[in-house]
Every structure is written in structure tokens, then in C-alpha cells.
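Every protein chain except one is present and positioned as in the full complex.
The block that comes next holds subunit A.
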Amino acid sequence: MSIKEEKLKEDFIDLISHEMRTPLTTIQWTLEYFLGGFTGEISPLQRDYLKMAEKDSRRLGVIIDDLIDIYRIQSAKINLKKEKTDILRLINDCILMMKGDLELKRITVVKRASTYLPYAYIDQQSISDALIKLLDNAIKFSCTGKEIRVSAAAADRITISVEDYGCGIDPKMLPRIFKKFEQLTRIIGPGRQGIGLGLSIAKALVELNGGEIKIESKKGEGTKASIAIPLLKNSEGGRT
């Protein structure tokens, strides 16, 4: 493909994304406006229906994002901007973004990090996106009221782990979960209702950063997903 064609295709994807997001926005705002009681009192039945519609509209939003991510990854259209990164800060920001879902399921996040954690050298956007997909799964596949552990440790790389005590995954099925559109269990409830693209996107994003993603799990006990990412080279010092 010529550079000009590539540019056209890229613009086309942005345009499609824009054209899909615009009506999605007004639909979500309308539902939120009604649910907020700004148009007057609504009955419990009306509330239930509006909530279901709101949830489905968010699901549509995740699907749009995932499809665009997959397209970008496949056409290598992700522009990485690698920089010196404070991983604890990135983890905190990601957890904050999941606040709504965590509250809905009353899940507490326990954070753990080694006292000396050097800087990572990564593209922050893509690693955040990947981590959010892991957090999302941990929340989605945990029971209400449970705990999730997020830890960070450094050796020759920095490893971020997200551990849940949810339903777990059958070891025989484990190799399949990074495949596109693969869903072993479909959970209805808080969390982003995806279409089985989450982990394949996370894997691609982590690998683009020169990192590695790994999932260990025991059926019925829980799951531990880890991302290993490169350190900042010639780092003069880390945080204390």
C-alpha cells in the first residue's frame, strides 16, 4: 500500500470511529439524563429498562473501541511513544478508571509494590489500556465483595500482576484465551461486556512494548495475570 493509501485508510478509521461515537454519545446522554431524574420522576420499571439500555449502549462503546484497536494493531498503526514511566502512578490511574465497576461489585483493590521500583520505559497509553483489560476481567470474573490484588515488582523487568479470587480458568482452556473472539464464560454484570477481544488486544499491546503477558489460573480458585515490561535503561535511580 502506498503512503497515501495508508493515510486514507487511517483517516477512514478515525472517521468511522467518530461517526459511531457521535450517536452513541447522544444515546448515552439521553439515558443518563432520564435516569438522573432530570425529566421528572421515573418508575422502578422504567429505571430497570433504562439501566439495561444504558448498559448495552456502553457495551457497544467497548466493541467499537476494541474493533478499532484490533484494526490498528493489525495494520501496525499504533504509534508508540515510549517514555520514562512511574509504574505506581500508572497503576493508580488505571485503578481509578475502574472505580465505577469496583464500587458496583464492592470489590477492594489491595496494592503491593517493592519499595525500590525503577522506572519503566514504555508507551503509557498502550500499557494502561492493557492493564485496564486485565483489571476489567478480574472484576468481571470475581464474585461481589471479593478482593483483587495488584502488585508491582522489579527484576530484569518490571512485572505488574493482577490477581483475583474469582471463577478461575480450566488449565486446558488457558492457551485459548488470547485468541480473538474467544470467550469461555460470558458473565453478565458489572464490567465491560466485551466480545472476547480484550486479552488478544492486551497481549498485542504489551508485546509491541517489548513486554510479555502471562496468565496462570486454577479453576474455582482464581486467576493471576501478569505483564512484564522493560526497564528504563541506564536508569540513574528509581523511586524509593
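Going forward, a contact is a pair of C-beta atoms (placed from the backbone, for glycine too) under 8 Å apart; a residue touches a chain by one contact, two chains touch by 3 or more; residues count from 1.
One rule holds for everything that comes next: contacts and distances are computed from a predicted model.
Hidden from the displayed complex is a chain whose UniProt protein name, among "Urea ABC transporter permease subunit UrtC", "Response regulatory domain-containing protein", "Formate dehydrogenase major subunit" or "Glycolate oxidase iron-sulfur subunit", is "Response regulatory domain-containing protein". Taking the complete complex into account, A:L24 is the one of A:L24, A:I70 or A:L88 that touches the chain left out. Of the options A:F12, A:Y33 or A:F181, the residue whose C-beta touches the omitted chain is A:Y33. What subunit A contributes to its contact with the hidden chain is residues 14, 17-18, 21-22, 24-26, 28-30, 32-33, 36, 38, 61, 68, 79, 81, 125.
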